[in-house]
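Accompanying notes for the structure given below.
A single protein chain has been omitted from the complex, and every remaining protein chain is retained in its original position.
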Amino acid sequence: MALFKKKSVPSGVDTTTNAAETPDKHQPWKELGLKEDEYARIREILGRRPTSAELAMYSVMWSEHCSYKSSKIYLRQFGEKVTDEMKTNLMVGMGENAGVVDIGEGWAVTFKVESHNHPSYIEPFQGAATGVGGIVRDILTMGARPIAVMDQLRFGAVENPDTARVVHGVVSGISFYGNCLGLPNIGGETVFDRVYQGNPLVNALSVGALRHEDLKLAKASNPGDRVILFGARTGADGIGGVSVLASETFDSAGPSRRPAVQVGDPFAEKVLIECCLELYKADVVAGIQDLGGAGLSCATSELASNGNAGMRVQLQKVLKRDESLTPEEILMSESQERMMAIVPKKSLKKFIAIVEKWEVEYSDLGEVIEEPRLYINWGDEEIVNVPPRTVAHDGPVYERPVAFPAYQDGLNADSVHSRGLYRANDNSTDLAAQLWQIVTSPNQASKSWITDQYDHYVGGNTALAMPDDSGMVRVSEESGLGISIATDANGRFCQLDPYQGAKLALAEAYRNVAVGGAKPMAVTNCLNFGSPENPEVMWQFKQATAGLADGCLELGIPVTGGNVSFYNQTGDVAIHPTPVVGVLGVIDDVARRIPSGWQDEGNNIYLLGTTKDELDGSVWSEVIHDHLGGRPPVVDLAHEAALADLLHGAAQQGLLASAHDLSEAGLAQALVESVLRFNMGARVWINEISERDNVDRTCALFSESTGRVIVSVGREDDVKFVGLCEARGIPVLRIGVTDNSGELEIQDLATFPLEDLRNGFKATIPALFG
Amino acid sequence: MPKIIVEVMPKADLLDPQGKAVANALHRSGNKDIAAVRIGKRIELHFDREISEADIANAKKIGEEFLSNAVIEDVVNVHVEN
Partner (left out) sequence: MKIGVVTFPGTLDDRDAARAVRIAGAEAVSLWHADADLKKVDAVVLPGGFSYGDYLRCGAIAAQAPVMKEIIKKANQGLPVLGICNGFQVLVESHLLPGGLIRNSDQHFICRDQGLRVENTSTAWTNQFELNQEITIPLKNGEGGYIATAAELERLEGEGLVTFRYIGGNPNGSMNDIAGLRNERGNVVGLMPHPEHAVEPGFGPDTSSAMRSGVDGLLFFKSVLHSLVNA
């Protein structure tokens, strides 16, 4: 027996035979993050203990990050709360690498936002860089040319010394990677709040465009097709977790410490993008998948499972950067810039010619087989023999306990009103000082120090970018057909009411797309929460997903995909629930987009929508009073839809000289941004808002009531525009006139020279981080 | 594995923004005695065999013509490490 055993494991590799023979060998399932019942289930599926390679695969694929085991039951509603009409333009829905939306003229777009939060805290530069790289590969995998990126960033308090470390690393990582890829960065968000100390959120969004016929799916369904790994070599990136297996399997061989972060090479990714696009054009790939989290484990099992087929793979053929890698490590490695293609035998020669042209390395790992089983060999030894579906798709699903937070009622009762927080209504000096304090506060001040480090020109198709409300790019050079994207999340509102908060984020992103002149079409999301093992966090998650799904149903736009990031917490303290919502819009001709600021003098400024006394959770309550409590603003999605329709119609008729959404810091912020966008002054009066809507001056300036937009309209279009608003029942009020005075005058309050405003608005962030 | 090391530095009389930024950071963190910082490159040329005099001469040539840009950089050292 001893002799046989020695023969079956000559290299120390744990084979399937060995696993069958040594059922009682202790395995580090716990250290790999599996629960006892999960490990038992793996044994039940296989009818034996897993080999260490299989254990590595299951543990990573059944992790929260890959399996969505805590969120799955809630994410289902994005696919259920939909009407047939909402699906009309949906070519690929949830579950693929990214959703695909038909935008007309034979064009489709695919877009998605994903988190890279934890890696970006450990190593901000590489974490953020590889976050961009990963989402871009997801888009590429669908057969699309990536056409833009955006970033949604949340950092800790500006005064905390660690914040500067994270900000510098993240911003330069995004700049380094995104710029080098040649993708315009067209917008995003930056928020500072102490709740993100130690848990920064680094979400990255990418959008790509493709012709309908170029759509690619991640599946391997034709027996005999080759399984090709190409791109960068496989190294020891991001496999910190599996080192436990190495130390279990070997006595002393194998490096003891492996880096937990991945290192990105944007040049390799740029070459990979062009190479893949040429492969698609030559029609030589039957299926394709990028290697991101869980690397080869994910790519092989998902491709086979999606294709209802199997695969036979020779792992020793993987090209390695480091020859000491163990089979388990190769399966888990998260080395960047790698793709797996399923290539029909007849196309192999053409495939190889193209990858060689781009000097991209490849290796032929094996073939697709009919039997729905994944066999992975290490030389002559079989180390994996599993049904791929059990790895990729039939992972555990949890209905975790949910509990209404003990603090929630108290938080909601602690409103701006109940506190009697000081309002400077009658004191113009104080009120003007509050305005200045708010617009120069880190969250409201200009983010150009950050966004100027990103290339927004490359591609030559950028029609709107920061600081505009949405980013817009042209898709068709012939017709001008284009898309726009806006993302939003308000963690403070979500903390007060996650259901409402998610709807508010949706409403704001939807409105931001509409003010650019585009028609909102589809939704993606990145749901950033604390630990799902905390029932109060799980309640927040349940509420937020319900709010988002209900909101999408009400607006009639589908969720096409998304991402969940749990465990964003330090000790027991979770971040504010931060569901980032991205809305995609379509515009027939980007030449009709609406600028966000004022360009011409003598235009009338109109406020659309009504203002309520809604200061709970607002920027005003945060900056002036450091307070968070009460109830977030009310959302009226029917009104948002009507408002979007009006803007779209007015844009089509060319009636709007500008449009800007009102959200954080209300009218005050919108006015400042509108004058500074193109340096055009204005005279504004707010007293009529107070009179009509029965609110005080603090509310007129700082309330964050939803469904509001300021537009500027040329005198010649005045009557037509006001008529349009009245016909559609959108409240409209003239609140000012643009002028060449070089000032923003708010009547009966204060006059701000634009130069002072600009200097103050622009100085804050460089002073903190420059 | 025998290797030839080629060291390249920005020219002494030209601005080295990287070095300057690091020097500033060091000064901020109290290392006042460090008068200046300059950052260059160390390039390793690996061989699977013994290194000859001709290899070293060739490395010097590659160093001058390709690995450095004579307009902004100097090759300050070429040596063998075994």
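As written, the chain order gives the labels A and B, with residue 1 at the start of each chain.
Note that in this section a residue touches a chain if its C-beta (ideal position, glycine included) is under 8 Å from a C-beta of that chain, and two chains touch if they have at least 3 such contacts.
From a predicted model like this one, the values you see are computed outputs, not experimental measurements.
Novice: Among A:270, A:373 or A:758, which residue is in touch with the absent chain?
Specialist: Spelled out, the listed residue whose C-beta touches the missing chain is A:270.
Novice: Which one touches the absent chain: A:456, A:627 or A:648?
Specialist: A:456
Novice: Among B:4, B:23, B:45 or B:67, which one is in touch with the chain left out?
Specialist: B:67
Novice: Touching the hidden chain in the full complex, which residues of chain A are there? Just list them.
Specialist: Interface residues of chain A facing the absent chain: 172, 175-176, 179-182, 265-268, 270-271, 358-359, 452-463, 474, 477, 590-591, 595, 599, 678.
Novice: State which residues belonging to chain B touch the missing partner chain.
Specialist: 10, 13-18, 21, 66-67, 69, 71-73
Keep this in mind: only the chains that are shown with their structure count from here on.
Novice: Can you compute the centre-to-centre distance for chain A and chain B, using the mean CA position of each chain? Integer Å is fine.
Specialist: The answer is 41 Å.
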